[in-house]
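Structure incoming, see below.
All protein chains of the complex are present and in place, except for one that has been dropped.
Order of writing sets the labels: A and B. Residues in every chain begin at 1.
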Amino acid sequence: MKRLRFEYSAELQFSGNVSEHCFTLRCLPVSDGRQLIRESRYEIFPNENSKIWFSRDSFGNTLICGRIPEPHDVFSFHISGKAEIINTRDISGFPSAIYGYSSPLTKQGECIRRFYEENKPTAEFPIDRAMELCNSLYSKMKYEKGVTDVHTSAEEALSLGKGVCQDYAHIFLALCRLDGIRCRYVSGLAYESGETHAWTEIGSGSRWYGIDPANNRFISENYIKLCHGRDYSDCPIERGIYLGNSKGVQTVTSTVAEF
Amino acid sequence: MVTPVANSKEINELLARYGVKFGIYKNGNFHEQLFPFDAIPRVISAADFAMLEKGLIQRVDALNMFLRDVYSDKKIISDGVVPEDFVYSSTGFLQQCDGVLPPKGIYSHISGIDLVQAKDGTWYILEDNLRIPSGASYPLIARELCRMTSPDVFREAKVRDNRNYIALLRETMNYVNCGGINVILTPGRYNAAYFEHSYFAEKTGAVLVQNSDLFVEDNVLYLKDYQNGKTRVGTVYRRISDEYLDPMTFLPESLIGIPHIMGAYRAGNVALINAPGNGAADDKGIYYFVPKMIEYYLGEKAILKNAPTYLPFYEDDRKYVLDNLEKLVIKDVSEAGGYGVVFGSDMTKEQLADWRKLITEQSRRFIAQEVIDFIDLPITDELGNTTMHKADLRAFVLSGEKTKVWCSGLTRFSRTENSFVVNSSQGGGFKDTWVLSQE
Partner (left out) sequence: MGTITRININNLFWLGRYTERVFITLNSFFKYADKIIEKREFYGKYLDDINVPNIYKDFDDFFDRYVFDEDDPNSIYSNLLRALGNGIVLREEIKTPSLSYLQMAADKFKSCRGTDKIRYDLLPVRDAIYAFWGSVDSNMTDLDALRIIHLGKSVEHVDMLLRLSLPEEETFSALNNLVKHVERYIGQSGCIINKVALSQIKAAIAVPEKLGENRNALIANVEALIEVNFIETAAV
């Protein structure tokens, strides 16, 4: 078991004032069979005249929702807490059938189908087949920032041959689903990464197993999961809509450390 | 025997006067059009209607049970009645709605069921519309006007009064209301059915609103009023589609939605008419399974027939479709409103070959149906001549405390004599639909 302390901050600086700002945050980690959240706090700014409440989504995530009617040019949120991570690959929760179907960002096109045919796994069990696919993918892709964005689909990223953790995760999910494996996208924090990280969970029997395709390995005790969905579009950490013609620039910091 | 109303000209003038229009986009520009009215009514006998009523209630009840099931336990899938694939890969199934039970457990409050009558008198279901079926306002206002221009006809004919639609609608909104006022949410003036939105608001007393009039706090939906006060909303009869409803849950770029409304709905604090996610049950692919659903949930045989339908997804059906393409009608399951419908009989040799290839490659995307030779109804043209046009019937079924069928409906007829396409967006017209109270 490992004891981790985590912190995550995001600040959205607008070029001018915005108002009627509504947002949904998926950044409160919850306990599952692998991580035990001992303590967690959140702060949101601006907080005068803002309304904050909780909700859930159909994927099982806890949502922090809010509405800031007054004009403001900065929006920030901060979470921190302590977690105990158990050294296990099993994550509780039944992998439902919907996770076997392709989602908006993981639709398989020509490129993914071809790659799958050329790298068909040979192992018997889903989890081993998934790891085989993960290996093939890792040797094909090159990690590079700035060539893709949050809307890039798995198909687009694979045809580029480059991308970041989100793209690795999407392509991997698309391949696994083609192989009949139920799997989902995970956003979270990882040791010393400094930003958020994306990985996946592979369903097998009545359990999930965490695989990090961008690092070609099972997740270790250094990962703290924030939320999950069929792909990124189901579970962005922050989603907002507001009135005003301003553009926002986001800066993010995160820390995960032992204590 | 009934004397048909024969005042098309007068009634069309009155419809123009009252602004009874629908909007369409042509080359990117918005136009409003009158919906041409033909005064010879479609007449449904009391016996026929009694059968239709029973069949429609049965069908809509089963569809509501199906929706409740696929968004909770999914027994119909685990029992092997509907293949998993047809639920989960349908664009109408919204994972974001999984596990949400709407107020009073009703998903489809207002169902528009399209039927046709074959020449032998048999009624067939063409499709179920469980999302935002529109069109009830047209026959409703037309009846009012027909009674104005042809009072004698209504004295003679034993026609059931259809002007209770507003009461039915209000009753349905009130039944599922979670505390607060009723509102009708419109995407705005440039929506095809804006007339209907504003007309229903006027008649039911619900407040007509656009998204910026509403906001959510603490999972409760409120209407902003002009003094920056707020009034709680208990029912939203929303006339915008699921994907635009809540930018926090569905399309993030939607500017006509209400952020967090899905949270208020999930918490049971507001009723949405109809429930989001209903597309899971009115998908053209799911249509095939409705008679099976009726047997599964109600233990009854379906009273109303589906048009004979084939799913190229199944091998036997695919073979039949490929062999008989020239006599079938092909429908793209992802399209609505008369689009994505092609007739094998209209295709050239090359087109038939292309379609065979497409159907083989994308078998889940299409359904094929036998072309039903449905009855023609007489239409009077400007010169007073009568021509025969294809016509269908959209029946409106309202589910509140009980499921009720409106004793009327929207009869739409095709624009040209030989066309089978009766959608208003494709230039057709409409008639009053009479349900007789006795033979």
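Points to keep in mind about this one:
We take it that contacts are C-beta pairs under 8 Å (C-beta built on N, C-alpha and C of every residue); 3 or more make two chains touch, one makes a residue touch a chain.
Fair warning: this is a prediction, and the values are worked out from it, not measured in the lab.
Here one chain is not drawn; of B:Val43, B:Leu126, B:Val159 or B:Ile181, the residue touching it is B:Ile181. When the whole complex is considered, the residue among B:Ser89, B:Thr149, B:Ser198 or B:Ser363 that touches the unshown chain is B:Ser198. Of the options B:Met65, B:Leu208, B:Ala307 or B:Leu410, the residue whose C-beta touches the omitted chain is B:Leu208.
Check B:Asp120, B:Asp152, B:Glu253 or B:Glu382 against the missing chain and you find that the one touching it is B:Glu253. If you put the missing chain back, the residues of chain B touching it would be 16-19, 181, 189, 194-195, 198-199, 201-202, 207-210, 212-213, 223-227, 229, 231, 247, 252-253, 255.
The working rule: only the chains that are shown with their structure count from here on.
For the pair chain A and chain B, the distance between mean C-alpha positions equals 38 Å. Across the interface of their complex, chain A is touched by residues 74, 77, 84, 88-89, 95-100, 215-219, 247-249, 252, 259-260, 263, 266-267 of chain B. The touching residues of chain A, counted against chain B in their complex, run 20, 22-24, 51, 53, 55-59, 63, 65, 67, 97-98, 100-102, 230, 234, 239, 241.
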